[in-house]
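One protein chain omitted, others in place.
Order as written gives the chain letters A and B; numbering starts at 1 within each chain.
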């Protein structure tokens, strides 16, 4: 059985040095065996994958890629917090906010970009509940923002 | 003392076969004694109760009905996950997203459609914290989406 890190490598995903939030908050906070991540935007090595609202400046296919990139950043934050991604017992919940033109109604399709990556990397431990919601806009103009609640094994 | 199932029957509510999400996620995930539900849209036996944004294509009264229908779907998911709704010790939190015209400012009135049903069905165990938030739009054009965090008794 492969590890989450090996599956990331198989998919050719290098986890970024996780984006650091401003000093006013932290990227991950823990309560008991639950980890709560800060909302992650669609930033990659060269900045945001795209900027704008889905259904207006950003098309559906690009938005799916953005959601996947947000999930990469969530996983990078979990890796930084845990050291070993095998300590993820269960990804419990993802909330996927999609900056949306008022006429755009496929937030769930966009969110699959995040959900499917999490499933590929964590297997059954990646099976999560999920909400997909249309936002008026998101920080820095990111088309997507993803936050996670994760149950972990004790250190 | 009546059971939640008996109260549903008294209100004439047949729980639907719970809407199944796409394979990328699950309708309910558990961590310890907490259940997290996926966001539920306002789908009934004949599809969505209404389509569009509240304050634009959808009026307030219809939106309240939509919020109630979302709550029915949340309860259906809990029933499917737990078997017996008496295992709900406490509905802890509801988040109610309301697809909103920018000028619409009564998301809290809409959300009462979900909160009041949860109170009727679960009694004190239904007393929850709640956020009501205006979304730009929601999956499939649903006017409302509701997610829940629920504390359960051990099996």
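Basically, a contact is a pair of C-beta atoms (placed from the backbone, for glycine too) under 8 Å apart; a residue touches a chain by one contact, two chains touch by 3 or more.
Computed from a predicted model, the values in this text were never measured in an experiment.
Novice: Of B:15, B:51 or B:92, which residue touches the hidden chain?
Specialist: B:92
Novice: Touching the left-out chain: which of A:37, A:90 or A:107?
Specialist: Of the candidates A:37, A:90 or A:107, A:37 is in touch with the missing chain.
Novice: With the missing chain put back, one of A:99, A:114, A:129 or A:152 would touch it. Which one?
Specialist: A:99
Novice: Could you please point out the chain B residues that touch the chain left off the display?
Specialist: Those residues of chain B that touch the unshown chain are 32-34, 53, 90-94, 99-108, 111-112, 115-116, 119, 127-136, 149, 151.
Novice: Provide the residue numbers of chain A that touch the chain removed from this figure.
Specialist: Residues touching the hidden chain, for chain A, are 21-22, 24-32, 36-39, 53, 56, 95, 97, 99, 102, 135-141, 145, 147.
In this section, only the chains that are shown with their structure count from here on.
Novice: Using mean C-alpha positions as chain centres, tell me how far chain A is from chain B in Å, no decimals.
Specialist: 24
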